[in-house]
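Partial complex: the chains shown occupy the same locations as in the complete assembly.
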């Protein structure tokens, strides 16, 4: 078993807030395999066809190697 | 007609949250002319005279050239 | 009396949102001594033992030197 960690990069989507986008992507990744920590890398977005602001938040997620 | 885009820079203000500041400035710009995408550049703020936290969020906004 | 400012660095914690973490650390510092402005430097976090997303937001806080 390793003492080291791997880091993966994902983008969370929300029409509510950037914190919502972060919760969405962190919780989803944590359900696959336990997350040790996350780092917010970038925040972008767009306006959807029906006029909603879409938050796109890029995060790095760290988790223990098996 | 051009295939290219222009990018403008604005700062949104909110006393609620940074996502609120982003929505304010993105919606306002989108009402002037349709926004293709936005990027969050910087987040700062101050405490107002009556003790509220003011969120100041700088965003770049991309839109089609005419 | 000085015309200059000092800048200190703190990390706010919240289980709700990053804006909540900012409000927490800015209000706490402002109660010690009046804050002139703040800058958000970094946003990280972790998943707690009972599955909540913890937001950790690093801010620089500027205030008048005495």
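Just so it is clear, A, B and C label the chains in written order, and each chain counts residues from 1 on its own.
Definition applied: a contact is a pair of C-beta atoms (placed from the backbone, for glycine too) under 8 Å apart; a residue touches a chain by one contact, two chains touch by 3 or more.
Note that the structure is predicted; figures quoted are calculated from it, not measured.
**Q** Assuming all chains share one sequence, and 3 are in place here, what does the full complex add up to?
**A** My count for the entire complex in this file is 12 copies.
The rule is short, and it goes like this: only the chains that are shown with their structure count from here on.
**Q** Provide the list of chain A residues touching at least two other chains, using ranges where the numbers run on.
**A** 17-19
**Q** For the complex, give me every residue of chain B touching chain A.
**A** 17-19, 22-23, 26-27, 30, 34-40
**Q** Going by the contact rule at the top, pick out the chain B residues touching chain C in the complex.
**A** 16-20, 42-47, 51, 53, 55
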